[in-house]
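First the structure, in the form of structure tokens, and then the observations on it.
A single protein chain has been removed from this complex, and every other one stays in its place.
Coming up: chain A.
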Amino acid sequence: MSSSTSADLPAAIGDPEGPPAVVLSGITKRFPGVVANSDVHLSVRVGEVHALCGENGAGKSTLMKILYGMQQPDEGTIDVAGERVHFRTPADAIKVGIGMVHQHFMLADNLTVQENVVLGAEALHGIGGKARKRILELAGRTGLSVDPGVLVERLGVADRQRVEILKVLYRGAKVIILDEPTAVLVPQEVDELFATLRGMQEQGFTFLFISHKLDEVRAIADSVTVIRRGTTVGTADPKAVSSRQLAEMMVGSELPSPETRESTVTDREVLRVEGLALVAQEGTRPVLDGIDLVVRSGEVVGIAGVEGNGQTELVETIMGMRRASAGHVVLVDAEGNAKDLVKLGTLARREAGIGYVPEDRHRQGLLLTQPLWANRILGYQTRRPTAKGAWLDIAGAKQDTQRIVEEFDVRTPGIDVAAAALSGGNQQKLVVGRELSGDPVLLIASHPTRGVDVGAQALIWDEIKRARAAGLAVLLISADLDELIGLSDTIKVMLRGRLVADADPNTVTPEDLGSAMTGAGSTSDAVAALDTPVDEEGER
């Protein structure tokens, strides 16, 4: 197989016996006042999958930006296939066969697969039949089986990712950087991706695989380089070390676990969602359909699902940011008074005792240019300690922000800096701290630890566990199945706007959940489909 395709590959880069595909030596990159990379060494052999591991903020992204020509190193050298190169722009990197697949897809939904692939590379094979032929040729390698004329908006996440890979192949990449490619995939799709990578590896492609999911790294990588605090800690054979050892190389300490100790579930219902439905803004397509859900005091109810199956809409409908077309959202406050919230606005629902950690802290959680204390007011502008009647209580807000900064270990020089100046993990700690203040009875947490470092993740998990032990009801939405299984007392699987199955977090595996999430049907006793008669579902 490899011999038939070697004609496409530059001779030097395609030869496993030749010099390494990429060598970075002594890379140092300073930004005014900080050193993002210092003396980084990385050597990637031809035809291997080389994983780059490290916490968020460890300097992986900067390093990859340097390798992809988006930034220039202050010191150090890059050799590709034994030749010294200097990249000024990504175009230079593409020219020598380095391509990058970004974590967040850079595709235009309203264009076809072919148009997306050709966009910006029209000079290679034109935009017509020749380009199409080339795309079909390459598509096989990525496992993409859709017609190039299909609109990208019709594709699922896994196929979109294949289109991204196709894009870099089309531009002639032989070394492909994958930035956290599995973050958006369910386990089955991860397996498919890995199969694709292995197939392409046999054809002589080289991969740089950025991830902090250690099990995946161990499953796919031929070698792994760990980066910590801007510098490479070392390179290891992933078959020879355990995930735990790798993690300790990454953080220099023990790995946190989302595992909750003992159940604190009570029989007091806090949130009861009955028959909740939502139709799409345009038209009558149901986005949520007959959602029934109960969250009790001291209970964490996790919602599993492939993104785009209605989790976002469920949360926003419960929060009142979208208007339900049918159904009830009943909240029971600490005194036991039940109240139907379905007609109320978001602010009234918050005042009734719901804390809300939104899925996107930049767009929904924070006012980025405002100081931290002003962010403390957001969502609490009608309540003490941040407001008195129609007036803001700025002193109170500042004082309480200081409390959050201390209790939640928000690393900041002060509460007057703009929220944008904090790192992702510290921003998220601030948001979680804010949403746990004011004695909420229910916390809705959407992807509470997405894109935060291990330290912040552990702290956020601890705080959620602590609040749960104190009687808080939690509705948790997460794409991180380990987090979901570890934290939840009950897991419900969401598919196409409906809750389709229950899973027991004590026995379910990520793989079981994954197949339930894709609608493939459960293969395990731990996942019980909800199509059974009502009386068999213990909780209603």
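FYI, a contact is a pair of C-beta atoms (placed from the backbone, for glycine too) under 8 Å apart; a residue touches a chain by one contact, two chains touch by 3 or more; residues count from 1.
Following the convention adopted for this analysis, contacts and distances are computed from a predicted model.
The listed choices are "Nucleoside ABC transporter membrane protein", "Imidazole glycerol phosphate synthase subunit HisH", "Pyruvate dehydrogenase E1 component subunit beta" or "Cu-processing system permease protein"; the UniProt protein name belonging to the chain that is not shown reads "Nucleoside ABC transporter membrane protein".
Contact with the chain not shown here comes from a single listed residue; of A:108, A:136, A:338 or A:417, that residue is A:417. Set against the missing chain, the residues A:85, A:121, A:367 or A:495 yield one that touches it, A:367. The residue from A:118, A:377, A:404 or A:467 that touches the chain not shown here is A:377.
Checked against the full complex, the candidates A:73, A:358 or A:385 give a single residue touching the omitted chain, namely A:358. Considering the complete assembly, chain A touches the hidden chain via residues 31-38, 56-62, 229-230, 319, 321, 345-351, 356, 358, 360, 362-370, 374, 377-379, 381-382, 387, 389-392, 394, 411-413, 417-418, 420-424, 426, 450-452.
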